[in-house]
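My questions all concern the structure below.
One chain of protein is taken out of this complex; the other chains stay put.
Going in written order, the chains are labelled A, B and C, and every chain counts its residues from 1.
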Amino acid sequence: MNTDGDLHLVLSLSCPDRPGIVSAVAGLLAEHGGNITESQQFGDPSTGLFFMRVQVQTGAPREELEAALAELAGRFEMTWHLDVVGRPLRTLVLVSKAAHCLADLGYRQRNDRLPIDVVGVVSNHTVLEDLARFYDYDFHHVPVTADTKAQAEARLLELVEEQDVELVVLARYMQVLSDDLCRRLEGRVINIHHSFLPSFKGARPYAQAHARGVKLIGATAHYVTADLDEGPIIEQDVERVDHGDDEREMVALGEDVERRVLARAVRWHAEHRVLRDGARTVIFR
Amino acid sequence: MNTDGDLHLVLSLSCPDRPGIVSAVAGLLAEHGGNITESQQFGDPSTGLFFMRVQVQTGAPREELEAALAELAGRFEMTWHLDVVGRPLRTLVLVSKAAHCLADLGYRQRNDRLPIDVVGVVSNHTVLEDLARFYDYDFHHVPVTADTKAQAEARLLELVEEQDVELVVLARYMQVLSDDLCRRLEGRVINIHHSFLPSFKGARPYAQAHARGVKLIGATAHYVTADLDEGPIIEQDVERVDHGDDEREMVALGEDVERRVLARAVRWHAEHRVLRDGARTVIFR
Amino acid sequence: MNTDGDLHLVLSLSCPDRPGIVSAVAGLLAEHGGNITESQQFGDPSTGLFFMRVQVQTGAPREELEAALAELAGRFEMTWHLDVVGRPLRTLVLVSKAAHCLADLGYRQRNDRLPIDVVGVVSNHTVLEDLARFYDYDFHHVPVTADTKAQAEARLLELVEEQDVELVVLARYMQVLSDDLCRRLEGRVINIHHSFLPSFKGARPYAQAHARGVKLIGATAHYVTADLDEGPIIEQDVERVDHGDDEREMVALGEDVERRVLARAVRWHAEHRVLRDGARTVIFR
Partner (left out) sequence: MNTDGDLHLVLSLSCPDRPGIVSAVAGLLAEHGGNITESQQFGDPSTGLFFMRVQVQTGAPREELEAALAELAGRFEMTWHLDVVGRPLRTLVLVSKAAHCLADLGYRQRNDRLPIDVVGVVSNHTVLEDLARFYDYDFHHVPVTADTKAQAEARLLELVEEQDVELVVLARYMQVLSDDLCRRLEGRVINIHHSFLPSFKGARPYAQAHARGVKLIGATAHYVTADLDEGPIIEQDVERVDHGDDEREMVALGEDVERRVLARAVRWHAEHRVLRDGARTVIFR
């Protein structure tokens, strides 16, 4: 039950699993006048970790709640994050030449389907400049060659810092980020890979898929880590193909899966529904 | 985090929505040594109702917990149910001549995929007697004609009472239950309808689907109410068909959807994951 | 096997079913130096009609082939259509305020995923003018009120004639076409309805779907006939929803299904893969 005028907050947390976490959190929120409007939890026996996401309506000042949570977090060794429900995440989108993911993210953001604030579009090419401008996004052309890769990444980091970027989306950006950049931005970079991972890692996955004769093609949105195509998976989906679909047609069919999978992953991340659980993710939909 | 030796209970409840329900329930469980291992909730603004399902591990006696819950339920006007996690529901399966749903339920029950205890199979025909006996289910032949319908239903009710039946599954039982029987067993009867409701209510839905030229056929598992094919929907799914599929082929393809949808609905019901929300259902998967 | 320099044609036809049609067509094509590169057929016992679609590479003049086909068509009472493979269809897109279908059709057309030539966008509002112009489509604002409906339709027909329009796409155009216009353009107008027909005909289908508590929502692309929402279905698809999705969220989820279903229907139609079979369609994918 929502009460107008109150803060609507989302709390996500993880900690070593042990009895009493739910009632401790629920109790704390109740003490500070909080009314829980949505709550999910999960204990993973394989990692011994506990995960929770709570949406709470409260009349108490946010600072008061944060202080109480900090105390509780200490006791339970919690990693936690508190945010306002629906606050758009400051997002930088990286693209190369393929338009479908940017067109889709732009459409969704513009039509209030995606709680992100696109603070810039970066590309190593210029073909998508028009599209970015159509959505009123700042466009940055940052070319990348073997020689200029370090400079390009420095420019990226600069943009991330200048713009207080909270999320970087690789929307079919055809450059591999350096290990160092991956580590610096870990947990804040989502990539869309155009295959059903772990099948067909690396380059030209649709060519690989065609050669192997698979009957479904897929796409995978995952957090980027230093291990290429090995980061924790957020979302996957597939589309049926048949013997008549050559690589070119698979590419076309794949675009639909890619943009759909990426949009879901970005939305769930921006709504604080994705929690890291070792090499996996917990998704509180 | 599970602790061996304790009771593992599942509590499901609904009540008018208002602040403080989650923390009241979580607090009560904590007071009685309960550790919440799974918890889901939902407030429906359109009906003003609040729903919750909690799995809790506890060392306290069940009676103690029940007494405390009864007190709380009074305060919040709650409808609630407490059960042991995984306890098989005493289930009566009604069939006619089509084997696919019974074969599938039997397979799943026998292989521990479905927490039900099939206390009997009732049919207005005898063709499925062998199949029932293969799964060691008691088989009751209860023929139904226009003249004997009342007697047949009396026999059904007798079985329900004798066997303490908690759930009746209409697994392609081709008889319409009387309004009176529907009311007496309301909330305890699940039917599988061989269409994507509300499309194609009534008889021969695949013939209707073929005539209309739909490109997907579906199945719907729902609670039975006095309004034929209008009860709250528990689960639905679809399968693709094309112009080459005539009614006969749709029937064959449909069997796969029907058995899959029915099995999910029965499992969720038996695990106390389905709560009635007016004409709809809340499913805590 | 394709041979460069030749014409690549697509022939689609239907006629009363009887022995010898396939070999008559294949023989005729062979006589005129045709090499069949793709061929599909279907005989519908329920309507007694036979359908065929052939792609053929030929060095013969198109006129020669057409003359021969006309003769054959007379003998078999065929309805037939011959076209160049891949020729874009002259298409008029009608919209109101919702952007998702136009944005998607535009993206696909621009990126060679859809063999249509958008000769104009017509809207009873102006909010999508920018989007139309971004794709370099002519935009026509044709307001519709109860009083001006006849004029608006006259303007539509004028555009259809001036621009030699072969296909009209109702891409969430929220006006009902008059019976007369439906009849004049029959077979050339594709509509996307935001429900899984025949469920939830008419207005606000997502509100109806929410009220009924369905577990999947869908969309239907169909030819427009004078019977509202009753025209032959070309394509349908669904998306899963749950109890937490209210009408607003269903609308958002539904957009993805709508644009996907509409794009497929338009592509198949433009590739001459859709043949009318009474109240149904044959789709040669």
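Operating definition for what follows: a residue touches a chain if its C-beta (ideal position, glycine included) is under 8 Å from a C-beta of that chain, and two chains touch if they have at least 3 such contacts.
Just so it is clear, the model here is predicted, and its values are computed rather than measured.
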For a quick check of understanding: of C:Leu7, C:Ala30, C:Ala60 or C:Leu157, which residue touches the chain that isn't displayed?
C:Ala30
Return the single residue from B:Ala60, B:Ala103, B:Leu157 or B:Leu228 that touches the missing chain.
B:Ala103
May I ask you to list the residues on subunit B that touch the chain which is not drawn?
99-100, 103, 107, 111, 113, 130, 134, 252, 255-256, 260
Which parts of subunit A are in contact with the chain that was left out?
42, 44-46, 196-200, 210-216, 218, 232-238, 242-244, 246, 277, 279-283
Absent-chain interface residues of subunit C come out as 1, 3, 17-20, 22-23, 26-27, 29-30, 35-43, 50, 57
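We take it that only the chains that are shown with their structure count from here on.
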Taking each chain's centre as the mean of its CA atoms, subunit B sits from subunit C at a distance in Å of 41
Residues of subunit B that touch two or more other chains sit at 42, 45
